[in-house]
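Below are the structure tokens for one structure; questions will follow.
Only a single protein chain was left out; the remaining protein chains are all shown in position.
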Amino acid sequence: MNRLNVNFCGVDFKNPIVPASGTYGYGREYECLYPLSKLGGISVKGTTLHRREGNPAPRVAETPSGMLNSVGLQNGGVDKFLSYELPNLVTKDTRIIANIAGSTIEECAELAAKLKGSDIDMIELNISCPNVKQGGAAFGTDCTIAGQVTKAVKDNSDKPVMVKLSPNVTSIVDIAKSVEANGADAVSLINTLLGMRIDINTGRPILKNNVGGLSGPAVFPVAVRMVWQVANAVNIPVCGMGGVSTWEDAVEIMMAGASLVQVGAAIFNDPFAPVKIVDGLQKFCEDKGINNISEIVGTVKPW
Amino acid sequence: MNRLNVNFCGVDFKNPIVPASGTYGYGREYECLYPLSKLGGISVKGTTLHRREGNPAPRVAETPSGMLNSVGLQNGGVDKFLSYELPNLVTKDTRIIANIAGSTIEECAELAAKLKGSDIDMIELNISCPNVKQGGAAFGTDCTIAGQVTKAVKDNSDKPVMVKLSPNVTSIVDIAKSVEANGADAVSLINTLLGMRIDINTGRPILKNNVGGLSGPAVFPVAVRMVWQVANAVNIPVCGMGGVSTWEDAVEIMMAGASLVQVGAAIFNDPFAPVKIVDGLQKFCEDKGINNISEIVGTVKPW
Amino acid sequence: MMYKQGKYQIVSKKTLAKGIFDIEVLCPDVAELAEAGQFAQVAAEGFFLRRPISICDIDKDKGTIRLVFEIRGKGTEKLAELNKGQLIDIIAPLGKGFKVMEGKKAICVGGGIGVPPMVGIAKAYGKNAVAISGFRNMAAVILQEDFKAAGVETILCTDDGSAGRKGFVTDALEEQIAKDKPDIIVACGPMVMLKRIADIAEKNGIECQVSLEQRMACGVGACLVCACRTVKDGKEIHSHVCKDGPVFDSKEVVFE
Partner (left out) sequence: MMYKQGKYQIVSKKTLAKGIFDIEVLCPDVAELAEAGQFAQVAAEGFFLRRPISICDIDKDKGTIRLVFEIRGKGTEKLAELNKGQLIDIIAPLGKGFKVMEGKKAICVGGGIGVPPMVGIAKAYGKNAVAISGFRNMAAVILQEDFKAAGVETILCTDDGSAGRKGFVTDALEEQIAKDKPDIIVACGPMVMLKRIADIAEKNGIECQVSLEQRMACGVGACLVCACRTVKDGKEIHSHVCKDGPVFDSKEVVFE
């Protein structure tokens, strides 16, 4: 009895656990540990129209129960994704979420158009990358632009479009509502919180980019809160992430309102984290007599 | 040689370390461990016009490297502060920062007026409490209101006024500039990030208030980033806080731009934290041959 | 208000029942100050907040206190890894303990992990105390010998009757009162149990003190997170378990 399969925007996932974009590459590096078919899906590294080299290193700094990164969307570009990564991924028996980012609305639209007819299962439109100068966070912190870019991608796509929101805003609910109104099929949250670390011996920021995105267990309470707020404000499904590292965390964020769960930085600590979470959810359902994990989505009862 | 004394808005602090509002009461509970005179100052528990009972319990939830609280400004009211707490505090040979919060602009003004002529050294105007329905965060997330309430308090005060900012905003710099333009003598940041935890066994939020404010080491990178951004955008001094728990953290947030440092949640883990930080800063200055700790403020060299 | 913070050596560790540990900590300065019913804020490595654990017993001569705790989550699981010879980081003694009235009779009622805090106070009343303890079943029974060694009469109850009498401590309490009315009842355990006991005490006109629990941060009265509803001068206010309690006069407590 498969208690873990979930339908998310019309796409069937065998389980709700998906490695988060940018933390798992295209899965190649983890295949020697376990088959990718154990995963509900993979949200691939953020893809841009053209190849990008990303920001200079150091691109990572450790923080209490978390980390900062400033990769800056290094990737081979959408053509390489389509010609090299996708053909490999489609053989892995798992869902493929193409995470895309553009510096202009037109670029986002073009990216979506390029993915038309391809074998990807969904698009995740990243309007919240804190590590790039144009697009990125600028899109994700303005309701109007967030709506416009969503619409542009929807208009050029034949796949369900999930929009990935930034937590660095006064009201994530307003942004969520705007992308919903502009056709988003789902939202995913949270991307990283903007942070900084300084090496006190050198008086220099640890990251060459000065600032970077905070992720890992440290941000989990913020993620749970935002997922809860957004799930209660929109009528499209929510994909939750931000600090999830155990099956208990997955249950918690699902109770808050997430139908699908992405696992990111936790993988660096334990590459088996996603499959351990899948196994934990399976056992949780069995122990509690839950027929399908979707039953717990959004069930938190506020006081 | 006192290497640690700092002048902040014209007030002399013997060292830059101040227990954060709400985490240290009025100091009474820690006097049996060490004299309060070891501290640069104390930012007292948030004071309101009238006595408040605060939110129902549970009011605390643990998080990775941090905690959520939803106290909701329980306090005895400003009259009790003036008649009972202040007379005791003035004997302690440390600076007294009165942290105030009101549900309306008028209330804030009235609070400031009540403190006129009293023995406090500074006012810290809290426009960022996430745990109260009116005022609090609502003031701190809107540039215009933040400016108005700042002005109202300044107009009714004879003390330097420091405004405490919320991190739950798209641009903390805009809020900082607005309070500066309206007469704030300093800003302090960050207050807590809004978060949530759910007890997966009961399906209920752990906090009776559902959501609460995240503090502790988990938020430190966000605090450093915001202090850096704000210090670079305003010409008034910055009091930094959020996750500071070691002297190294204090050095880091000072390099980012904080002239004064508050220490909050770390005290729950180690009640000696503030004095250990003072001692650590002293040794740091001696080892590095720094004549006065103020020399490191804002010295981080961005790449 | 007077307490200490430090890393103290664990001089003995015992397993009392499955998942329940009894550790004895050498901390003469703490033991000197401690009173029955107070608690310690115990640091668990890797966790941000300390865990409040009642001081089960105090040996002022040896300079030790005993902490008896049950694994309830990840923090107590970590504490359970500590062994004899290792150091434990505590803030103690904290809070207000139980009243000790020379020559008066007390009934000490504990439910489950609420039994440990009864040891110290029952000992203080000695032969004038009756300890009523309730557990799920025989496997969960702890600390009965400690009461007996101090000359305290014990009444043991289990939910399933696998040890002692079957049934609730409250039934045993009512019978005991009928038999020999005490001057005071002290109790620790689940809120529902405490409420029932408070009612029984009130009905019988007996003074009653209950030890409450609440999630804590500072443990010393500074942060105000550990609120509990109490009545003072006819008005409901928020008191704080760590400083105003954990022991409260049952008449002050608003049981929800």
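Letters A, B and C name the chains as they come in the text, with residue numbers starting at 1 for each one.
In the analysis below, a residue touches a chain if its C-beta (ideal position, glycine included) is under 8 Å from a C-beta of that chain, and two chains touch if they have at least 3 such contacts.
No experiment lies behind these values; they were computed from the predicted model shown.
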| item | value |
| --- | --- |
| Contact partner of the left-out chain, one of A:G25, A:G183, A:G203 or A:G280 | A:G25 |
| Selected from A:V11, A:L39, A:M67 or A:V211 as touching the chain missing from the view | A:M67 |
| Absent-chain interface as seen on chain A, which is shown | 22-25, 28-30, 32-33, 45, 53-67, 69, 71, 74, 206, 216-217, 265, 267-272 |
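The rule is simple: only the chains that are shown with their structure count from here on.
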| item | value |
| --- | --- |
| Pairwise touch network: line, ring, star, complete, or other | line |
| Central subunit by CA centre of mass proxy | B |
| Remotest chain, chain A as reference, centres from CA atoms | C |
| Chain centre separation in whole Å, for chain C relative to chain A (CA means) | 47 |
| Centroid distance [mean C-alpha coordinates] between chain B and chain A, Å | 34 |
| Contacts with 2+ other chains: residues of chain C | none |
| Chain B: positions in contact with at least two other chains | 56, 61, 63-66, 216-217 |
